[in-house]
Each structure stands twice: as C-alpha cells, then as structure tokens.
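Here the complex is missing one protein chain, while the rest keep their positions.
Here the chain labels run A and B in written order, and each chain numbers its own residues starting at 1.
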Amino acid sequence: MTPLLQVSGLTRMYGNRVGCRDVSFELWPGEVMGIVGESGSGKSTLLSCLSARLEPTSGTVAYDTREDGLTDIYALSEPRRRLLMRTDWGIVHQNPRDGLRMGVSAGANVGERLMAVGARHYGAIRAEAGEWLRKVEIDAERIDDLPLTFSGGMLQRLQIARNLVTHPRLVFMDEPTGGLDVSVQARLLDLLRRLVIDLGLAAVVVTHDLAVTRLLAHRLMVMRRGEVVETGLTDQVLDDPHHPYTQLLVSSVLQP
Amino acid sequence: MTSAQGYNFAYLDEQTKRMIRRAILKAVAIPGYQVPFGSREMPLPYGWGTGGIQVTAAVLGPSDTLKVIDQGADDTTNAVSIRRFFARTAGVATTERTVEATVIQTRHRIPETPLREGQILVYQVPIPEPLRWLEPRETETRRMHALADYGAMHVKLYEDVARFGRIATTYDYPVLVNGRYLMRPSPIPKFDNPKMHMNPALQLFGAGREKRIYAVPPYTEVKSLDFEDHPFEVQRWDQACALCGAADSFLDEVVTDDRGGRMYVCSDTDHCSARQEIREAAE
Partner (left out) sequence: MTVMIEVESLSKTYVLHTQGGVEIPVFAGAALTVGTGECVTLHGPSGTGKSTLLRCLYGNCKPDSGAIRVRHGDTAVDIAAAAPRVVIEVRRRTLGYVSQFLRAIPRVPALDVVAEPLRALGVDAEAARVRAGELLSRLRIPERLWHLAPATFSGGEQQRVNIARGFAAKHPILLLDEPTASLDARNRAVVIDLIGEAKAEGTALVGVFHDDEVREAVSTRIHTMQG
C-alpha cells in the first residue's frame, strides 16, 4: 500500500519570514489529519502548499495519482494539476463564497465539476446534483435557487456537495466550521464526519478549534511559528499533550 | 462616387494594415483563437463596427466588391455609412447582392444565400471572450483557453435548461471551433450558427474596442455547445415571410400599426427581394 500524500521537508518562506518550515508526513487513504495552531502558525500556508495552490520554497508534495503513482504535484503539467484538483481532490474554503459561484443556481454549482470532466447529459447531471443536495441535507426544492438566498450553514454544505460530487479521494478543508453558529457547526461536523466515513475520504483539516479535530481527525499535527511541534493520534495529543505549546493550547480551551 | 482626397487607400495606413493582416494570418492559422491587435481610432464610435471596419480595410483590394449588412439589412444607418465610408476611401464597388460581393461586412447576421469559396465574411464583434460572463479575469480566461478548460461554459447552458426547460440562449451562442477553441460568434442569431460550419468562405471577426481578431477558415468544423438530452436547435417560425413567402429564412417581426397588427418578413433584405423578383418574373 502506498500513502496518498507524501510530504517531505516542505518549506515556504515569505522573504525572510517563515510560512512553514521542514514539514514532513504521510497521509494514508481514508485518514483524516487535523492541523491545529493559533493564527499565524503557518497552518494555512501549509494547506495551500499541500493543495497545489502555493509553490513551496523547498521540499516536495507527492500525491498518489491514479496513472503514475506517487508524483510531485508541482512537477505535473498545469492541465493535469487542474484535472487532479477537480476530480481527485476537493477544497473546502472557510468562506463558502470563495468556493462557490454565487451567481448560478445550487444545482449548477454542484454540476459544474461533472461538466468540467465531460458530463454532457443534462438530466443525469441534474439528478446527480439533486442526490448530492440530499446527502448534504439541502432540500431538493432549492436546486434552482441562487446560493445568495442560502444561510451560512447551507452555503457551507453546498460547497461540500460541490466538492464531493466527483468522488474525490482527498479533501482539504480550511476552518470548515469557522464563522458558523454553534448549533450549525454541530450539524455540519456530524455531516462531515459521516461523509468522511461513508466515502472513505482522506482529509487534511486546518482548524483552531480542538473540538472539531476530536470529532473529525484521526491524527493531529500541532504547529507553532511555522513548525510542527507535536504529532500523534488525536485523542492522545489532546489528552496527553507533551509539547509546552500543545499543553498551553489544550489548557486554554474553555469548557462550557 | 469619387474617392476622398488625402486618405490612403481604404483609410488605414499601410503599416497598420500590415499589422492587422499579420493578426489575421495568425487567426486563420489557429481557428477560433483570439489574436490581440493594435486597434486604431476610427472615425466612428466603438460599438459601431470599428473592429469590423479595420479588418475590412486590411483585406479590401481595389478589385473587390463590398456588401455591408446590419441585422441582415443593407439599408440601415450603420450599413449605409460603412458602405459609403469604403466607397469614398477606397473607391471600391459596392453591392447589396450577396452573390456579387467578394467582401461582406456584417453585424448580427449571416446572409441566407450560401457563401462560396473566395468570399470573405467580416463580423463586427462587441465582446469576443465567451468565458467573460463566468470569469472576469483576462489572465484566467486566457489560461482556460490555453488548457481547453471549458467545462464551466456548460454551466450557462445548464442554467438555461434549469430555468426555462430548454437552452434559452438565442444569439451569440457559443461554439467550439475545429474541436479546440471556444468562440463567440458575435451576436448573430443561433439560427445562423449552422451556416458557420464547413462554410466555403473565410470568416473573420474583428473586435475594435477589445482589440481582438479571430477567424474561422473555409471548411472548418464549428460545433454549437449543447447537452445530449437537449441538443442544439435553431429557431422556427409558424409562418412564412409575408413578402417573399420564404419558409426557411430568419424572420423579423414588423409592427404595422397601433392596433397590434404585425407581419413577419425576412431579415435578409437581399435574399427577400431576390425571391420577390423571381416570383414577379414568373407571374
């Protein structure tokens, strides 16, 4: 078996400033990894580098492509990288407006990835889009509505449907529950958790919310000032943190 | 009509024509690809056919016969003034007959009379970029063209079917040229789209404000985008032309009085009058 993602010595500098430094890990099929750390710890930079959106200064990100096995994603031609991003990968942005077309209907938002990979049967595209709206608990009657009329939680679920419709193997999520009400968060988390299990998705989830990682992530990577300070099984890192920073992070969480 | 004094042949200077011809050659070599060119100030406003005029000026020779149509008609303001412009600056022969013309500049129509080899059809184009409605960034649309990344284009058609039950786009209907480049055919009715396919004439497109030239060389495949279960189809009318009786041409609705009276007539005036003449001769 090969890992889905193999990251070694990944470094991204912004001039003299460190974005992230010397990050190495492997992600296996079906595995969900959480990246936690405070703002500015480099977790978003790392996520951008991993998801082919920001070229690293040094180090490699290899992905297990269906054709050639482990391949450096930054060595792929742009068409192949784009194809990868819209078939095998999903990217869930914190702000769903960054990941959706706000001017076209919910159905078209979900169907776009299908059309992008060659689907040309309207009825089939629409049926598939409707099925995905159902899976993310959006009323099928809203299929022709513009996302502008959706609530924040619905928008995020729509974004998730748009990403999952091509059955990706790896999904990158940047603060997927950020900016949502607590009750909406809980619903979204439960949905994500179920989808991840049902579809056997691998995922990298960036968040500053430790509760999110406990529910979603199998393992955790704690970042501080661009470097990984602790890794391990999620419950082990949260219940028995070793690094001073992780202990501070865990002890800083307010218990309701 | 005598040529105007003090102007180079066909208004543009030879260096400019050379630049435009180069752009045209490149456009012909890469069917459907938008070639940037140094669009000049012309003695008429943007949106009135500055792109088409520059292309026409660059391809026009003294022995050419020019026809200019606007919405299919030879006698509208735009058509008349452009025809007179070239009659005065180039002294070329002009005609209203499609069959007699060697160069036809058009806004919004393709003549009903089939074109033949050796003819050039010059389209006036307001917005050349078919991806513009979904991607406002030029850098990104260029990249999408480079990668033939056109899936998103179907989103527009999807939206049509979802909203109206059919593809409701009726003009400027996007096409794929030579199986490679997505192209806007300028705001011609989709009725005319099939005429672009494998046409024996050279089709040139000029966008003056947007500074782009593109082309469909003779006998080039031009496919209108569609869905398998919602195939591309053209407009049909219940009635025939009230003047010439044509049942297979693109009809304009003409309101005839204030009491709701209306009639449908061919939008192509040359086609219509030619048919009327034949009918009269027969009677």
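Just so it is clear, a residue touches a chain if its C-beta (ideal position, glycine included) is under 8 Å from a C-beta of that chain, and two chains touch if they have at least 3 such contacts.
Here the structure is a predicted model, which is why all the values come from computation and not from measurement.
With respect to the full assembly, the chain omitted from this view is in touch with A.
Interface note: of A:D139, A:D181 or A:D240, the residue touching the hidden chain in the full complex is A:D240. The missing chain lies against chain A, touching residues 28, 31, 186-187, 189-190, 193, 214-215, 218-219, 232-236, 239-240, 242-244, 247-248, 251.
The criterion applied here is as follows: only the chains that are shown with their structure count from here on.
By the touch criterion given at the top, residues 78-79, 82, 101, 104-105, 107-108, 111-113, 115-118, 120-123, 125-126, 143-144 of chain A touch chain B in their complex.
By the touch rule above, chain B contacts chain A in their complex via residues 134, 143, 147-149, 151-152, 154-155, 158-159, 161-163, 226-230.
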